[in-house]
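Below is one structure, written out as structure tokens; comments come after it.
The other protein chains are all here in position, but one chain of the complex has been omitted.
Each chain carries a letter (A and B) given by its place in the written order, and its residues are counted from 1.
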Amino acid sequence: MKFILRRLAFYAVAAWVALTLNFFIPRAMPGNAVEAIMSKFPNLQPSAYRALEAMLGVGHPGSLWNQYLAYLDDVVHLNFGTDVMEYPAQVSTLLAQTIPWTLTLVGTATVIAFFVGTGLGIVAGWRHGGWLERGLPGLMFLQAMPYFFLALILIELLAVRAHLFPIGQGYAGGLVPGWHAAFIGSAIYHALLPALTIVITSVAGWMLQMRNVMITTIGEDYVVAAQAKGLRSRRVVFTYAARNALLPQLQGFGLALGFVVSGALIMEIVFSYPGIGLLLLSAVSSDDFPLMQAIFLVITFAVLIANLIVDVLLVAFDPRVRARETA
Amino acid sequence: MNAGEPVLDITDFSVVYRTPLGDVRAVSQVNLALHTGEVVGLAGESGSGKSTLAYAVCRLLRAPALITGGSVIYRGRRVAGPTDVLQLGSHQLQQLRWREIAIVFQSAMNALNPVLNVRDQIVDAIRAHLRLPRRDALEKAGGLLDLVGIPRSRLRSYPHELSGGMRQRVMIAMALAADPEIVIMDEPTTALDVVVQRDILAQIVELKETLGFAILFITHDLSLLLELADRIAVMYAGQLMEVGTAAEIHHEPAHPYSRGLLNSFPSLHGPRRDLAGIPGTPPNLLQPAAGCPFLPRCAYGTDVCRTVDMDLERVASSADPDHLTACPFVLPETPAPGRPRTDAEQELQA
Partner (left out) sequence: MTAAPPIVAEPPALPAPEVKAQRPGQWRRLPLKAKSGAILLGIFVLAGIIGPEVSPYDPSYQNPAPSLALHPPDAAHLLGTTQSGQDVLSQLLVGIRMTLELAAIVGVVATALSVIVGVTAAFLGGFWDELLSLASNVFLVIPSLPLLIVLLGYLPQKGQLATILVLSGLGWPWGARVIRAQTLTIRSRDFVAAARETGESTWRILAVEIVPNEISLIAANFVNTVLYAIGTSVALAFIGLADLSSWSLGTMLYWAQSQQALELGAWWWFIPPGLAVALIGTALVLLNTGIDELGNPRLRDASHAIRVGGHRQRPADPTPVLHAAPPRSQRTKLGSFVHSFSRSSLLDEGRQP
């Protein structure tokens, strides 16, 4: 437990850093953000201006410390302010609409890619030199490719030319969102190509990493000892080699999560998928600062929580980590 | 199997490591025999090839190792006839390993799986070779720990929770799991402190008496072997220098290298002596020079040593009829160590 508690404390610190950065960046940046927004949206209500000014710290609405406390209070209550583009909608409302889409798509696809990639990596590592090796440069090419570029290619080939998949959107145009079969079916159909994009690009990465870790692990004495014991290959591969190789692989997964999520968001834009990515694009193009900052916070917290889950898994899998507590 | 035939007969055995720079001759034409219940010690410094030999016997060496010649004939009680380990396929090797020939690795911390507890690792070894239901296997695992003096409660411990000595005992217990004919021990006590060393060695001897397996004991510490082994083989640069009973090697070493090793450590008994090391460093096995590899460091070497073939020959003056040496010059009258070489001899050496 102590390990988990220490990790929790770390994530708390990271969260606090993120929050504080979020608070200070608008105040620290050169240029007058409020004027920029005013010129873009001349028809905003005065109350919107005041809210913006409060958020950006313009006009000295109280001491910095008080502003900070007010800000933290807002965040805790999930009050991210009033949106600028879609005034008077609340930012939190917009987020609540889009988060489920991104969560399901990116979450499912990433987990699938991790399992498939790791599994292939185990085989590639054990059979170092086998036919899977031939595919390595191709895999590296896939891994180096930005998600959204592969998305463009896949759409071009499979949707536009071959008409196998819809070109974009989250669901077919005429449907009304709700928990009924037609909608869910359409949603799944529209999620297939984006999910495929995520899986194809990231599988390469997981497979390469697992392969490398496996090769190193197979060289360890305890794997040689396992073979000396005359155990069957399957037992050696999985219980002796892979179970140990999984530990650094999981750690790598935690580290990579930030990149995976970021890449997926950009990819959503290509698909016009109704997730956070598309929201981000419109926020950027219209200088919708409250929304941009809220998205940053939401994504950061999601990644921190996911990392915590990975840490819990590590504790479950590695007795040495568990032992550090009882000691 | 006849009583006189060795249970493990290594003949003309050679192993190389194939590197981009060439073949490194780790073991060259070694002949060694092990009989039932015998303790044979294999002594040599780091890089002499002794561990390579031990692992190659079970074909556990990884790339780029390559066995380039010889045979390893095993004649255990359970196998139908003489079996050449070098001809076996993967599946047959799996059956032979541990059940017939087990290995105690040098570093128990590295050789035990960090994520499995002791019980699971021992049971793995048991169930791979003996058809026992899980409960019986667990009981047997407990019994093995009893044999090495570890409380059964430790079955659920993980390797990092055990002390160094305990881990080594677990390795020994595990090695005996399938009741092997031969146990190869690769420097089992090197990483331990002296007191624990003694304990474990005593334990090994006791187990050997009780269960009757043969031991191939590998170490750089010749002093251990003098007390522990029946016969000793001294290895240098991948070749055997001398083979004989422990008593003969102790009192009448028939090779300058053995003599050097003996003089390198103090004995608890006997008169005080000056210690001498063996000056120089081990040779480059990538391009071995012809003749005796020990020549550059040998106090007695002459020109003839450059062309001698390294076959082991009987030491005529020895009480042991199987006392063999590769040195062509060993005679009872060989001068004591420390005699300065004459200028002429130094000329030849250069």
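Everything below uses one rule, namely that a residue touches a chain if its C-beta (ideal position, glycine included) is under 8 Å from a C-beta of that chain, and two chains touch if they have at least 3 such contacts.
Everything quoted here is computed from the prediction, not taken from an experiment.
Looking at A:Ala18, A:Ala89, A:Val116 or A:Ile184, the residue that reaches the missing chain in the full complex is A:Ala18. In the complete assembly, the contact with the undisplayed chain comes from A:Phe10, out of A:Phe10, A:Tyr68, A:Phe183 or A:Phe317.
Where chain B meets the chain that is not shown, the touching residues are 15, 18, 20, 55-56, 59-69, 86-88, 90, 93. By the touch rule set out above, chain A reaches the unshown chain at residues 10-11, 13-14, 17-18, 21-22, 25-26, 29-31, 33, 36, 126-130, 133, 136-137, 140-141, 143-149, 152-153, 155-156, 160, 167, 201-202, 205, 209, 212-213, 215-216, 218-219, 223, 227, 233, 236, 247-249, 251-252, 255-263, 265-266, 269-270, 280-281, 284-285, 287, 289, 292-293, 295-296, 299-300, 303-304, 307.
Throughout what follows, only the chains that are shown with their structure count from here on.
As a whole-number value, the distance joining the C-alpha centres of chain A and chain B reads 55 Å. For chain A in complex with chain B, the residues that touch the partner chain are 219-222, 224-233, 235, 239-240, 243-244, 317-320, 323.
On chain B, the positions that touch chain A within their shared complex are 55, 58, 60, 62, 90, 93-99, 102-103, 105, 107, 110-117, 124-125, 128-129, 158, 160-161, 174, 178.
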